[in-house]
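What follows is a single structure, and I will ask about it in a moment.
Shown here is a partial selection of chains from the complex, left in place.
Letters are used for the chains, namely A and B, taken in the order the chains are written, and counting of residues starts over at 1 for each.
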Amino acid sequence: MATYGLVEYADACPEVKAVYDDIMATRKTDWINNFWKSLAHDPVLLKRTWEDIKQIMAPGALDALTKEMIYVAVSVTNGCPYCIASHTASARKKGMTPEMFAELMSVVGMANESNRLANGYQIELDEQFK
Amino acid sequence: MATYGLVEYADACPEVKAVYDDIMATRKTDWINNFWKSLAHDPVLLKRTWEDIKQIMAPGALDALTKEMIYVAVSVTNGCPYCIASHTASARKKGMTPEMFAELMSVVGMANESNRLANGYQIELDEQFK
């Protein structure tokens, strides 16, 4: 169970309700997932985290799906079950096909492998990469 | 210094030379970076790693630049200096602009932050994500 439980909309203070409303409006959904309901015990943390994510995940030089897949790549590397489940769901909703997911996993696996080969062989950086 | 030093082309056995030749042909370059020269002490490891990377990084459902940026995201999360330098260089060569890099870093940073918030608050997975 979440450390301090979940803050439901009906029980939320106005600052929290305002963030919940903005999440639902921005994402065009009618529900709030547990991540936000857990953070809501600290309205300052909730607001800052939401505003950062809203700014960062908006399409820009990279499109929204690419950003979502990068989020999945990090979450898989760190082994965060909640984040893997929620961001994989988001990526699929934004158009990630099974073929794209399989290639994403292949790259993530390979990078994790070669990171350790580079560490283990104590490889010096080539002049060309400096 | 790399654990067993670097295997230069001139000193390589035929199996290693064949991999080096394929790397240069595939990448359209005339040099081999230290990663491969370090692994070349074990021709089996060298060949397997190269063939895996060649297969995985080829454009498919995801384009080559997206794959390279995912590689960077993993390497940054793991903190592998060699891999960060070499794959950032590759991504720039394939067209990653400073704006794209800045957004990539923003997503990687945010994902690393929220992974820990999800861990720390012991958040349960929503039914909708199962």
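As a convention for this text, contacts are C-beta pairs under 8 Å (C-beta built on N, C-alpha and C of every residue); 3 or more make two chains touch, one makes a residue touch a chain.
Owing to the predicted nature of the structure, the values given are computational and were not obtained by experimental measurement.
Counting all copies of the one sequence in the full complex of this file gives 6, of which 2 are shown in place.
Rule of thumb we're sticking to: only the chains that are shown with their structure count from here on.
Distance from the chain A centre to the chain B centre is 21 Å, each centre being the mean of its Cα atoms.
Within the complex, the chain A residues that touch chain B are 1-4, 31, 33-35, 38-39, 45, 49, 52-53, 56-57, 60-62, 66-67, 69-71, 73-75, 77-78, 80-83, 85-87, 89, 97, 99-100, 102-104, 106-108, 110-115, 117-126, 128-130.
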